[in-house]
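All protein chains of the complex are present and in place, except for one that has been dropped.
Moving on to subunit A:
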């Protein structure tokens, strides 16, 4: 989402414009959701973190110092809440390793069944395969790409806030991860 637009929408929302708030939700909720998904929380935790982030954003609306960076604010708030959830899980289940946590979020959304409809089958197969290969990438690539997948595409500043990584490292890593994914897809096609 364009930063100037975000800043203006935040200002309008502060002034009482509910439509501006709705536009912010439409434009930025895919980013918040992507950050939550990138951290692979359970379905219930993902829903609660997402809500907490938006409740807090509403609460801070008139107090955000740089309204045009609201996307980065949301992304870093989401990250912090995700890390708290992961910390709680670690505390409650000392033996939990990342693989166990991964399994929690393996239920795919019901939307996947949409792909079973016949007219979508061909395209669906390709999308499904892309997703499968994406899921098999290493943690770092999977996390970065999941955040980059937000629609509209996030700025690097938002990605940085979402993952706690330096802006400068995002571009090169993105290239590597996408090439790695491309290579996996190509290999499967040859076989």
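Going forward, contacts are C-beta pairs under 8 Å (C-beta built on N, C-alpha and C of every residue); 3 or more make two chains touch, one makes a residue touch a chain; residues count from 1.
Operating definition for what follows: contacts and distances are computed from a predicted model.
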- Query: With one chain of the assembly withheld, which option in "Carboxyvinyl-carboxyphosphonate phosphorylmutase", "ABC transporter permease subunit", "ATP synthase subunit b" or "Carboxypeptidase regulatory-like domain-containing protein" matches that chain's UniProt protein name?
  - Reply: "Carboxypeptidase regulatory-like domain-containing protein"
- subunit A, residues in touch with the chain not shown (by the definition above): 13-14, 18, 21-22, 25-26, 29-30, 32-34, 37, 47-52, 54-63, 72, 81, 84-85, 87-88, 91-92, 108-109, 111-112, 114-115, 127-128, 130-131, 134, 137-141, 145-146, 148-151, 153, 155-158, 160-161, 164-183, 186
